[in-house]
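Heads up: the structure comes next, in structure tokens.
Take a look at chain A:
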Amino acid sequence: MNSALLAVVTQAWPYVSASWIIVFGGLAAYAVVIVRRGKKLSRELPPEKRRWS
Partner candidate 1 sequence: MDPANQPSLPVVHLRGAVALLGRFPALAGVDLDIEARSIAVVRGANGAGKTTLLRTLAGLVPVSGVANVLGVDLVHHRRDVRNRVGFLSSQSGLYDDLTVIDNINFWTRAAGADPADAERAMELLELDGRLRDVRVGRLSTGQKRRTSLACVMARRPELWLLDEPHAGLDQDGRDLVDNLVKDAVAAGATVVMSSHELDRSLALATQVITLGGGTTLLGGDDVA
Partner candidate 2 sequence: MMWRSARLIAGKDLRLEWRSRVGMNQVLPFAAVVLVMFAFALNPDSDLLQKATPGLFWVSVLFLALTTVGRTFSIESSEGISDSIRLSGLEPSGFFLGKVISIGVQLLILEVLLGIGVTVLYRASPAEWPLLLSTVGVATVGIAAAGTLYGMVAVSLRVRETILPLLLLPVLTPVLIGSTRAFEAAINETPADGWPWIGLMAVFSFVYVAAGIFGFGALMEDS
Partner candidate 3 sequence: MTNSETVAATGPLSTGSSTTRVIGILALIAMGALLLFGLWLSPDDVNQGDAVRILYIHVPSATIAYIGCALTTIGSVLYLWRRSQWWELTAYASAEIAAVFTAITLVTGMLWGRPTWGVYWVWDARLTTTAMLMLLLLGYLALRRLPADYDVRAKRSAIVGLLLFPNVIIVRQSVQWWNTLHQKPTLFANGLGARIEGLMLFTLFIGFIAIGLTFVWLLIHRFRVAYLAEQLEKEDLDRAIADRRAEGIVR
């Protein structure tokens, strides 16, 4: 059983890299979207409205 499992597992690295790329890429993309929206909204608001309560 071990050898069969080993055979299946050895090519795990494509899934590992896929996972890490998706996670880091996804989080980075989400972060960029939020920050950019923050900038856009900040510009449209008069200064005094920009305090976070």
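Note that a contact is a pair of C-beta atoms (placed from the backbone, for glycine too) under 8 Å apart; a residue touches a chain by one contact, two chains touch by 3 or more; residues count from 1.
Quick note on selection: all candidates are chains of the complex that A comes from, given by their letters.
All of these numbers come straight from a predicted model, not from anything done at the bench.
Of the numbered options 1, 2 or 3, all belong to the same complex as chain A, but only candidate 3 touches it.
Taken together, the chain A residues at the contact with candidate 3 in this complex read 5-6, 8-13, 15-16, 18-20, 22-24, 26-27, 30-31, 34-35, 37-39, 41-53.
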